[in-house]
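Next up is a structure, given as structure tokens.
Every protein chain but one is kept in place in this view of the complex.
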Amino acid sequence: MNQKVVSSITEALHRTEIKDGMTLSFHHHLRNGDYVLNLVMAAVRELGLKDMTINASAIFDCHLPLVDLIRDNTVTALECNYMGALVGRSISAGILEKPVIFRTHGGRPADLERGKAHIDIAFIAAPTTDTQGNISGKYGPSACGSLGYAFSDARYADKVVAVTDNLAPYPLTDFSIPETEVDYVVPVEQIGDPAGIVSGTTRITRDPIGLLMADMAAEAISASGLLQDGFSFQTGAGGASLAAAFALEKIMLREGIRGSFASGGITSQLVDMQKKGCFETLLDVQCFDLGAVESIRDNPQHREISASRYASPCTDDAVVDSLDVVILGATEVDTSFNVNVHTNSQGLIMGGSGGHSDTAAGAKLAIIIAPLMRARIPLIVDHMHTISTPGETVDMLVTQYGIAVNPNQVELADRLRQNRLKVISVEELQEIAENICGKPKALKNEGRIVAEVHYRDGSIIDTIRQACS
Amino acid sequence: MDIKRRASAGTLESSDVLISVRPADKLILKIESPVFAQYGEQIEKVCREVLAAFNITSGEIHLQDQGALDCTIKARLETAVRRSLSQDD
Partner (left out) sequence: MIRSLLFIPGNSPVMLQNGAVLPADALILDLEDAVATDQKDAARTLVASALHTVDYPKEIIVRINSFDSDYWQQDLEEIIPLRPQAIMPTKCSDSSTIRSIAEKISELERQSNIGEGTVKLIPLIETARGVLNAYEIASASPRIVALLLGGEDLTADLQCERTKGGKEIFYSRSSIVIAARAAGVEPIDTPFTDVDDDEGLIEDAKLALSLGFSGKAVISPRHLAAINEIFSPQAEAVKYAREVISAIEGAKKAGKGVASLHGKMIDAPIVSRAKRVLEQARRLGLPLED
């Protein structure tokens, strides 16, 4: 017994028979506080291993040491659903020869299920695990709540290593990932920095434009006809998206509407809404703050879901397919409603789909909320740097200057107008922004391809080029 | 007319621009901007127009732009130049 517990990451690497060229996977539930990816990769480098592929559900700024691992060929390929701006800048500069593969939160587990992606060894940051590898994210000093993105890794990887700073006696009853899927357990001092894992409280934005757009979005949802008993909803954790949920809560409470579920990344604000009766259930793939972590631990109506159940295009019944409304952000939008969330206005990588295109495809009403300009750069451009989410899955764009409705949604536009919301064409919005800011000189990155954007069905929807400067 | 004294106007807040002027042998325009690639030429054009309106022929004009619109750049440069000239009297 207890052969699973090994004394160090290096020993676990030996036991898994790690070799040059293997694919190692990581989940991002510890967000910008994650230590595990860096710890494991430091040990990998120590062993002199080369040519490794990292498949992480997301790369954050805290993973900046990756850049050095790429420079010395320890790592020669990257796959992720999201990449923070710090590592993104180096990738955009072309430090990695092979293009990064960007997937969506639903596409990643789907690619593992359908054999389009393979993991040799999965390293699972485990806030708590027992000695046999029954893992939970809900307990321990580095608790992160849901472990939704780690389920597929545990199931499909050839070898699975749990890395923990809270080893519990066997058996841990309230586990998320079962011992049957785990090969080794490595206790370490700390798997993450709690301050970076979850923010204490998510605050509603005070930015008047964010609040204005949030009110417009909530009124648009109310006008859409979808806001009735049984309503289901998802929103991002960005300032205006959170504010929109708050504005929606006021409408739901005033009109006594009892929704069915809220899904995706869960914040304490959604926890509050569930408590107040706005939603029966929370379907949680990722906790964003402490309130959400406490709730998923204590509230039986707050359920953990896997990324596959959340958003996989392979299953017939992913949660996103039951969504009424999703509110999403954008760095760029074009006049066909295509959305960019991968690169900034200079074409530098600073994000990724995450669940953006999955929820846009699944939800009945996909709302993009974004200011018409940021520091003089207009939101709506003739040619985007990157297409993350195709325009035919996006229904409306809410800006402070009015709401543009996708021309394929004639009835929706009428409903908004009847409720005295300002409906305006996306071309007019573009013109307003260019009158205020001036027409920006088009920038086109023409270097080699540094990343491929894989749509949820596995097709390559766009590529990202090396940045000029 | 020459810029004879140092002066500045504006701030480093988002959508503003901090403009400093100081004496120099010729007219020098230094533009730092996060949107230089998209709007560098336009920013320069606005500055040249303001400087021409004041008949400024020498001085170093340094812009630390935070994504300011043309009307803000114009106002800040006018203020900086006026502040510089008003000390000449």
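The letters A and B name the chains in turn, as written, and every chain counts its residues from 1.
In this section, contacts are C-beta pairs under 8 Å (C-beta built on N, C-alpha and C of every residue); 3 or more make two chains touch, one makes a residue touch a chain.
Owing to the predicted nature of the structure, the values given are computational and were not obtained by experimental measurement.
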Query raised in the report: Of A:79, A:215 or A:249, which sits in contact with the chain we cannot see?
Result: A:215
Report summary line: By the document's definition of touch, the residue of A:254, A:383, A:420 or A:444 touching the omitted chain is A:420
**Report entry** Listed residues A:322, A:400, A:425 or A:463, member touching the removed chain
**Finding:** A:400
Report task. Using the touch rule from the top, list residues of subunit B that touch the missing partner. Result -> 9-10, 13-16, 68-72, 74-76, 78-79, 82-83
Report summary line: Where subunit A meets the left-out chain, the residues are 206, 208-209, 211-212, 215, 400-401, 420, 435-436
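Going forward, only the chains that are shown with their structure count from here on.
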**Report entry** Mean-CA-position distance for subunit B and subunit A (Å)
**Finding:** 42
Report task. Mind listing the subunit B positions that touch subunit A in their complex? Result -> 14-15, 34-35, 37-42, 66-70
Query raised in the report: Contact residues on subunit A for subunit B in the complex?
Result: 345-346, 374-377, 436-438, 440-441, 443, 469
